[in-house]
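A protein chain is absent from this complex, but the other protein chains hold their places.
Note that the chains are named A and B in the order they appear, and that numbering of residues resets to 1 at the start of each chain.
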Amino acid sequence: MYRNQYDSEIVTFSPTGRIHQVEYAMEAVKQGGSGVALKSNKFAVVVSLKRSSSELGSYQKKLFVVDDHIGILISGLTADARVLCNYMRNESANYKYVYESDIRVERLVTKVADKSQVHTQRYGRRPYGVGLLVAGYDQLGAHIFQTCPSGNFYDYKAISIGSRSQSAKTYLEKNFEGFATCTLEQLILHGLRALRETIPNNDTGLNSKNVSIGVVGENYPFTLIEEEATLPYLNMLESDEPVEMQVN
Amino acid sequence: MSFNQDYISHPVFGQVDYFNKKNHQQPNQHTPYYSVHNHHQTDAGKQKTLDPIVTGSSVIAIKYNGGIVMGTDMLCSYGSLARFNSVQRQKQVGTHTVIGVSGELSDFQSLSNTLDDLTTDDFCIDDGSKLSSQEIWNYIARLFYNSRNKGNPLWNTVVVAGNQNGKSFLGKVDLVGTCYQDDFIATGYGAHIALPLLRKEYDDNPNGLSQDQAVKLIQDCLRVLFYRDARSSKRIQVSVVDSNGVKISDPIELDTYNWHSGEAAVRTFQQVALGK
Partner (left out) sequence: MTSVGSGYDLSVSTYSPDGKIFQVDYANKAVENSGTCIAIKTKDGVVVGVEKLIPSKMLCHGSNRRIHAVDLHIGVGISGFLADARQLVLRARAEAKSYKQIYGQPIPVKVLSQRVAALCHVYTLYGSVRAFGCSIIISGIDQEGPQLYQVEPSGSCIGYFGASMGKGKQAAKNELEKIKFNEMTTHEAIKEIAKIIYSVHDEVKDKDFQLELGWISTTETKGQFNMVPKDLQSDAESYAKNALEEANM
């Protein structure tokens, strides 16, 4: 039934010092739809590939606005994500009430991570089955953070999560060093190209229905680009040369 | 948001709440959240500060070109008794903010500890961002407003002066949480006596004051207050905050009328009051 006797409880260490239940929760993140986040000096961009459960169903939203200066992309259990999103909105609003200024992105992400960690240490709880890509801009600059069910978080220049995110990661690893000086448009296109790598060959590809883009930056509140608004970028992507995978 | 969320109680006897169980208890749904006449309420019957006991008098501050000068005397009165005559009523918060406080001394001390905790938090997080003067001002405003809504106000008027990226910030918060920013501020008796003097000097210098002018003005105001306000003293401190940070002076004894010389007989009010 179980893979081994150490993987059924959140409160059990394996003899090698691992916690299998947490690692399984991390798997839930990999099952979710894919997303890419990347940043330049002035902008942070998230792009997501939405899924629909059936022809008749709508596409599942993956980007959420937390505050004017923060947005998140989710991958994994959407219901868990909504809990975290709510929490982030609350913390952000509270901070604004007390200090009348924007909460630093890293401090908010740290709070989310600390909240997640509690769920990895007590019986009767399960870790959140969701990973977030947090895009934000504050006085310290543009930020991309990834949070995990384990309570870890990472401060990235560019990253992808979700199913088949490895191929997007490969694209990003080849190109991320040039992102810092990119214009917003170039940054979005890099994001879309990375996202395109996660789509299986037999699929329809990126279109205005299944792509959402979120942008935040200097004097640029977090903005969603969806539906028709994505078309200009998708068209630019169409006219890409097919050899865009070349190094730099 | 609770302002003391990180407080841990270590009982002399009994168990520390290691698993944070108290925070997980749901509030009883059947009791109203707040009711004045509800005797089950934990706050009911608790003694609150409804009168200040040991008080400091006015705080005066004005912007000049490049910074802010703030002045206070050093007296803390017990009722009308001049009880403590060398108390610093100004406090540096972080690197570029100074606050001056009127009113209850013990509430000021408590506020000082709270603000020190805030700057320690910034120090510990160490991400390169520190609370700005405006954030500190707003925090105090929320703290005061929340306390007074619980019927337990911190009995102070606080003047926050600071400098952020070369720009001066000057704001005030009172015990009910009212807050505003201005180019010159006076609290307590100073709001009656010193404010007109500040206003006049400010209007007479449309291009702004120099630091020396501002320091002189503040000292003049404190001297007038010493003559007119029975809860003030001539032992003062003057602080300057600009882009270089905060400098709070050592105690200064104001040069005032010498009661032994009979000088008043030959000097006008203007001469005595403004030290001319």
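The criterion applied here is as follows: a contact is a pair of C-beta atoms (placed from the backbone, for glycine too) under 8 Å apart; a residue touches a chain by one contact, two chains touch by 3 or more.
These numbers were taken from a predicted model, which means no experiment stands behind them.
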Neighbouring shown chains of the undisplayed chain, as defined at the top: A, B
Candidates A:S48, A:S150, A:S212 or A:T230 - the one touching the absent chain: A:S150
Absent chain, residues of chain A that touch it: 5-6, 9-19, 110, 113-114, 116-118, 120-124, 150-159, 172-173, 176
Contact set of chain B toward the excluded chain (per top definition): 6-10, 16, 18-19, 113, 117, 120-121, 123-124, 126
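The working rule: only the chains that are shown with their structure count from here on.
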Rounded Å distance between chain A and chain B, as computed from the means of their C-alpha atoms: 45
Footprint of chain A on chain B - complex, ascending: 1, 125, 127-129, 131-132, 134-135, 138-139, 142
Residues of chain A defined as touching chain B within the complex: 94, 97-101, 104, 106-107, 138-140
